[in-house]
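Dropping the structure in here first, questions after.
Note that one protein chain is taken out, while the other chains of the complex remain in position.
On to subunit A.
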Amino acid sequence: MSQYVLRRILIAIPSLLGISVVLFVVLALAPGDPFSELATNPNVPADVAASLRAKFGLDDPIYLRYLHWISAMAHGDWGFSFVSRMNVDQLILQRLPATLYVVGSAQILALLIAIPVGVFAATKPYSLFDQIANTLAFVGFSLPTFFTGILFILIFSVTLDWLPLVYTTDVKGTGIHWVLEMIRQAIMPVAVLGLFQAASMTRFVRSAMLDVIRLDYVTTARAKGLGQAKVIVKHVMRNAMIPVVTLIALQMPAVFGGAIVTEQIFRIPGIGSLLISSILANDTPVVMAVTFVFACLVVLFNLIADVLYGWLDPRISLR
């Protein structure tokens, strides 16, 4: 098991290197660089700007710049943000908790909705409950988060004034008050992101359950007189969860992508809004590092999915 995980981590290294090459090349080809602002600043003489560019190696060929960057990254030097005036690694560590808190809670909310609803709908296909669940799920994933997000803000913040409009990291107060306030300000972003995820996941759980429920071994389990609940949970769900785990892992990039939009709407100072603001400010070291962190998270979730897979399905041996 641990050997399998170790091997998977080793395999992840070349794929992360590949991703970093692609990211670096794309960013190098994109217009604008960290000094483009200096170039347009009339207070900075042209020769100063040019010598700065030479000093930081910005006019070197792309492969040299890449090697320079990757070795620095490997040494733990993630660069310096010109806009925020601080080290990139510190900046990311500052922003990451908010994203993980919101995205993680949203995923948990999505699972808590999707699994029971999907399972129950599949046990009574075409019943009233199933029809309602299906319709809501369809509506749910047809509505983009930037729409539902603004709708939620309009209803719960502007009209009803129940929930805070802007998410802040420096919540005032201590102890239980701090916890409650953290929960209160996360309700809307988590609900928007979580409900969107839950909608597509519910439909997937339902169809995975329906695929399994008509299989021979489920009839075998019924013939043992185990009772409906036990047949569904022990025999159907366990098998139906295998494709669901894959889907959730494959959806992680989309979840982080969706989080970028949600973070913008709710002004969450997370890693997604950091990415957007640094792209707009041509803060290349930050853009590189953030996209790389996203890539690492996606690879990590794939690894988790593979381990879960082996645990759920004994036919897959973790060797």
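Annotations
The rule is simple: a contact is a pair of C-beta atoms (placed from the backbone, for glycine too) under 8 Å apart; a residue touches a chain by one contact, two chains touch by 3 or more; residues count from 1.
Rule of thumb we're sticking to: contacts and distances are computed from a predicted model.
Note on the omitted subunit: UniProt lists it as "Dipeptide/oligopeptide/nickel ABC transporter ATP-binding protein", one of the names in "Histidine kinase/HSP90-like ATPase domain-containing protein", "Dipeptide/oligopeptide/nickel ABC transporter ATP-binding protein", "ATP synthase protein I2" or "Ferredoxin".
Shown as candidates are A:145, A:185, A:239 or A:291; the residue that touches the absent chain is A:239.
Of the listed positions A:41, A:169 or A:219, the one in contact with the omitted chain in the full complex is A:219.
Against the chain not displayed here, subunit A makes contact via residues 214-217, 219-228, 234-235, 238-239, 312-315.
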